[in-house]
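What you see is the complex with one protein chain gone and the rest in place.
Presenting subunit A:
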Amino acid sequence: MKQVEILDTETKEQLCFLDKVEPHSTISDIKGLFHKSYPRRYPARQALTLHPQGNLLKDDEVLQNLPGGTTAKLYFRDLGPQLGWTMVFLSEYVGPLLIYLLFYFRVPYIYTPKYTFTSSPHPVVSLACACHSFHYIKRLVETIFVHRFSHGTLPLRTMLRNCVYYWGFSAWLAYYINHPLYTPPSYGERQIKYALFIFMLCEAGNFSIHYSLNSLLGEGPKCRRFPHPSKNPFTWLFFFVSCPNYTYEVGVWVSFSIMTQCVPVALFTLLGFVQMTIWAKGKHKAYTREFKDYPALRMPILPFIP
């Protein structure tokens, strides 16, 4: 039987002393015990370390493997309110979906009163609304049924920042697309049709990748494999990139920009591309570091571009 002493990282005062802890308990168990003494500090917001400046101890670390004698000394830091990933994604996606619709239906106080609840004479405006809504509904469905998240939670502050970004941008681009003075694309029907075709292809591609990533993690965390192309042609992008889901996502937004011929949409696409490239590069680096047999042809997000 071991004992665990938990101290505050900043003040170094003892917050909690756990008696009679099983040596094969995990950090997760200890967090649970700490939670009993501090009901407000649920496990997800606890950061436990061996030293005040040390690395976060993982939840599956076993107590007896940690250094220290009969009494283990751990340092606690509060990570702040945390939200489950599902909750985060739902709020990030429901916002843009609904906000866009407010603009599409020209709810009062957005445009001049004579346009309230009117509809645009341009078919592309309705098509754009359908595409935008489809995109976020698909994401919501994926969040609920498909996506398997690796980390547990996200800090509240980050989620608020993300929401401001997604909601704000969708309001901004919806404002222009549904504006009474909206100008349809310069090359007319042809431009819209081609853009729509690419849009649908990329959405199908993006979904295929999410589905295949999901079946990859389905075998449990112990089995570490990297994704491979399958019989589905959309997954053949895996021959060329590590994160084809991001590639397809960029494709979706590029085609939407062309379909609507709207600068704010193009700006959103650009920012999204920059952010996803950063994520893709990180993932790519992690893959190449972990797997010695990782295909050399694969690039992070764009084929042949390192």
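Just so we're on the same page, a contact is a pair of C-beta atoms (placed from the backbone, for glycine too) under 8 Å apart; a residue touches a chain by one contact, two chains touch by 3 or more; residues count from 1.
Throughout what follows, contacts and distances are computed from a predicted model.
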Identity of the absent chain, which is to be given by its UniProt protein name, from "Small ribosomal subunit protein mS25", "EF-hand domain-containing protein", "Very-long-chain (3R)-3-hydroxyacyl-CoA dehydratase" or "Plastid-encoded RNA polymerase subunit alpha": "Very-long-chain (3R)-3-hydroxyacyl-CoA dehydratase"
Per the touch definition above, residue among A:144, A:263 or A:305 touching the missing chain: A:263
Considering the whole complex, which of A:159, A:177, A:209 or A:276 touches the chain not shown? A:177
Sites on subunit A contacted by the missing partner chain, in the whole complex: 176-177, 179, 181-183, 186, 260-264
